[in-house]
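Just one protein chain is left out here, and the rest sit where they should.
So, chain A:
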C-alpha cells in the first residue's frame, strides 16, 4: 500500500470542516500558499500538498512512465481526496495546477463544489485562432534554460537554512527549503505543462468556477483568461490589479479578497 500522504507531503490544518485543497504550480511547492492560508484557517480545513518531484514529496514515487500526462497528477490529487475522505472540496489551483484541478473535477464531479483557478491556461502554445502566448520554440528555450541552470539548481533549489530577524514568525518555515525541485523531474513537468492542450476539457466542467487573471502575466496573458472563462460553462472571471504570474505571493490581500467574495 502506498502511503499517499507521505508521497505528496500532505499537510492538513485549520478549524473548519469544508476542505480547501491548494495545489501549487510549476516551479514551486506548497510553501507558495503560506501568505494565503492564514485567511481561511478559521472557517475551512486547509489541505496542502506537493506534487511528486517537488518540495518534500517522495522522489521515489516518481516512477518513469507514470507521470507522462497532467492526468497522472490529477489522479494523485484524487487519491489524496480519497485518502482523507474529502468531499465538497473547494479547489484552489495555481498555474498548471488550475488545469490539473479541471481534470480532477471532470473525473469526479461530485467531489468538488467550487474551483478557483489562478492564472490558468488550457494551452500555452499559439494555435490557429488561439493565442496562448508562446510558440513551440519558446518552450524549447525554457528546456534549454533549465538545462543551463542544472548545476545552479542543486544549490539554488536545495534546502536553505537562514534566520529572519525582521520576521521571526517566518523563521521556522524558512529553515525548510522553498521550491525544491529535482531538475530532471522539473524538466519533465515543464514539457507536460507547456505542451499540454486541455482546451477541449473546459466545456466538460460543470463545477462553479472562478478565474483569477493577473495583469501583465507573461505565462498566461489576459486573452487566455478570457478564453477559459468563455469555455468554462459555469465560471466567473476577475481581472486583478496584481501583476505577474503569482498573485498569491505578490498580492495576497487582493487574491484573498477575490476568493472570499466568490465563496
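Just so it is clear, a contact is a pair of C-beta atoms (placed from the backbone, for glycine too) under 8 Å apart; a residue touches a chain by one contact, two chains touch by 3 or more; residues count from 1.
Just so it is clear, contacts and distances are computed from a predicted model.
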item	value
From "NADH-quinone oxidoreductase subunit L", "Peptide/nickel transport system permease protein", "histidine kinase" or "DMSO reductase anchor subunit", the hidden chain's UniProt protein name	"histidine kinase"
Which of A:5, A:18 or A:142 contacts the chain that the document leaves out	A:142
Which residue of A:26, A:40, A:73 or A:227 touches the chain not shown here	A:26
Positions on chain A where the hidden chain makes contact	25-28, 31-32, 34, 95, 134, 138, 140-146, 148-149, 152, 155-156, 160, 162, 164, 166-167, 174, 178-179, 194, 217-219, 243-246, 249-250
